[in-house]
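Report on the following structure.
And now, chain A:
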Amino acid sequence: MTLIRDLISQGLQMLLVLLLAPLLTGFVRKLKAQLLRRQGPPLLQPYRDLMRLMRKDVVLAETASWLFRIIPYIIFAGTWVAASLVPTFGSGLLFSWSADLIAIIALLGSARFFLALAGMDVGTAFGGIGSSREVMIASLAEPAILITVFAVAMIAGSTQLSSIAEYMGSSAVGLRVSLGMALVALTIVAIAENGRIPVDNPATHLELTMVHEAMVLEYSGRHLALIELSSQLKLLLYVSLIACIFMPWGAAEPRAGSLAFAVGAFTYTGKLMACGVLLAVFETSIAKMRVFRIPEFLGVALMLALLATLLRFVSGSL
Partner candidate 1 sequence: MIWPALWSVAGLLALAPAAIPLAMYKRGSAVVYGASLILTSTLCMVAAHNLLNLSHLAWSVTLPVGLPWLGAHFRLDALASFFLIVVNLGGAAASLFGLGYGRHEQSPGRVLPFFPAYLAGMNVVVLADDAFSFLVAWEFMSLTSWALVVSHHREAENVRAGYVYLLMASFGTLALLLAFGVLVGGSGQYDFAAIRGAHPTANVASAVLLLALIGAGSKAGLMPLHAWLPLAHPAAPSHVSGLMSGVMTKVAVYGFVRIVFDLLGPPEWWWSMVVLGVGGPSATLGVLYALMQRDMKRALAYSTIENIGIVFVGLGLALAFKAEAMGWVAALAFTAALLHIFNHAAFKSLLFFGAGSVLNATGERDMEKLGGLIHRMPQTAIAMLIGCVAISALPPFNGFVSEWLTFQAILLSPQLPSWGLKLIIPAVGGLLALAAALAAACFVKLFGVSFLGRARTPVAAEAREADRFSLAAMFALAALCLVAGIFPGLFIDALAPVAKAMVGNSMPHQASLEWLTIVPIAESRSSYNGLLVFTFVLLSGSIASVAIHRLASDRLRRAPAWDCGYPDPNPAIQYTADSFSQPIRRVFGTVIFAAREIGDMPPPGSASPARLTVETHDLIWETLYAPIGKSMTFLTERINILQFLTIRRYLTLVFVALVVLLLVLAI
Partner candidate 2 sequence: MTFDALTALLLIPVVAAAILALLPDYRVTAALNLLAALFTLITAASLFVVQPVSGRYLLVDDLNKVFIVLTTFVGFTTSVFSASYIGHEIEIGRLTPTFVRFYHAMYQTLMFAMNLALVANNIGLMWVAVEVATLTTVLMVGIYRTHEALEAAWKYFILGSVGIALALFGTILVYMAARPVIGEGTDAMVWTVLVARATQFDPALLNVAFVFLLLGYGTKVGLAPLHAWLPDAHAEGPTPISAVLSGLLLNVALYALLRFKMIMAACEGAIAPGPLMVVMGLISVIFAALMLYRRRDIKRMFAYSSIEHMGIIVFAFGMGGALANFAGLLHMTLHSLTKSAIFFAVGHIAQVKGTQKIADIGGLTVTNPVLGWGLVLGAVAIVGLPPLGIFMSEFLIVSSTFARQPWLTAILVLGILIALGGLFMRLNVVAFGEPKGLTKPAEASYVPMFTHLALVLMAGIYLPPALVAGFSNVARLLG
Partner candidate 3 sequence: MHGLEFDVAHLLAGSLVLASFMLLYQDRLYALLNVYALHAFVLALSVAWQAFVQHAPHLYITASIALIFKAIVIPVALHRIIVKLGIHREIETALSVGLTMIGGIGLVALSMVVMLRVTPGADALAREDLAFALSVVLLGLLIMVTRRNAVSQVVGFMSLENGLVLAATAAKGMPLVVEISVAFSVLIAFIVIGIFLFRIRERFDSVDIGALDRFRGESGYDV
């Protein structure tokens, strides 16, 4: 019985993230437009885009290989699984133990690995630019987030997201310097990983400044749709990750009643909106960087994360 319920909640979660992801993106876009005194696209625009892309033919470059065609599915699958393992409205998902935080990050890593390969497959100049910049960013962002995870995991005594969430929700955790540092680091990484301003601009096709867009330049139709969707999933994932680590309030306990779930769902949407607003404000209030300023930007995250870990090492209380 409980097993079935858990299965359901897990399935709900998977569907939920899938459905919420475009909405979040749309919300942020809308908000940005509003902040810029523009009308902006309707909230549901992303869904329409996806639908339309799905229905269009795929126009495949002649030089593209079979790998190019399966990569979108790999990326989508990886990101989706990762996203569905992050607790959203309720912790203690059925399969949460199948991959801990490190594994989730690694899953995203493999998605990125294949995305970078896709960029190089057709053999165009821009694809190469995109991939090489992407791996450069990743080579700094990944250690940053891993070390952040170390810090958090050492505080919570676990790399298991649900246990971390429970610990963070409990009273045992006070206000800690290392946690603050970890939060900042995680945010910076999240911005970089999702290719938001100031690292990358998801809305531009100005060739020389783009990273993510350059890699997917050759994609079209359903492939492109999948890639868009997975990047939206990724954004959602990071937001809910921050949410579940740093604002674990209100999430439903495992085996809790449906009321608790309702509460959890409500608070969760609240968190999402809050993060979305913050993101939009941040993005509108700052300009895009040159590509070679990015390492410094990420370096900050790396340093903060290391510092947090170090503090954690040398003193249990900080």
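Quick note on the criterion: contacts are C-beta pairs under 8 Å (C-beta built on N, C-alpha and C of every residue); 3 or more make two chains touch, one makes a residue touch a chain; residues count from 1.
Candidate selection criterion: all candidates are chains of the complex that A comes from, given by their letters.
Predicted, not measured: the structure shown is a model, and the values here were computed from it.
**Q** Determine, using the touch definition above, which of 1, 2 or 3 touches chain A in the complex.
**A** That would be candidate 1, which touches chain A.
**Q** Quick one: in the complex, what on chain A touches candidate 1?
**A** Chain A residues touching candidate 1: 54-67, 73-74, 76-78, 80-81, 95, 97-100, 102-103, 106-107, 109-110, 112-113, 116-117, 119-129, 131-133, 135-136, 138-143, 146-147, 150, 153-154, 157-160, 163, 205, 207, 217-218, 221-222, 225-226, 291-292, 295, 302, 306, 309-310, 312-314, 316.
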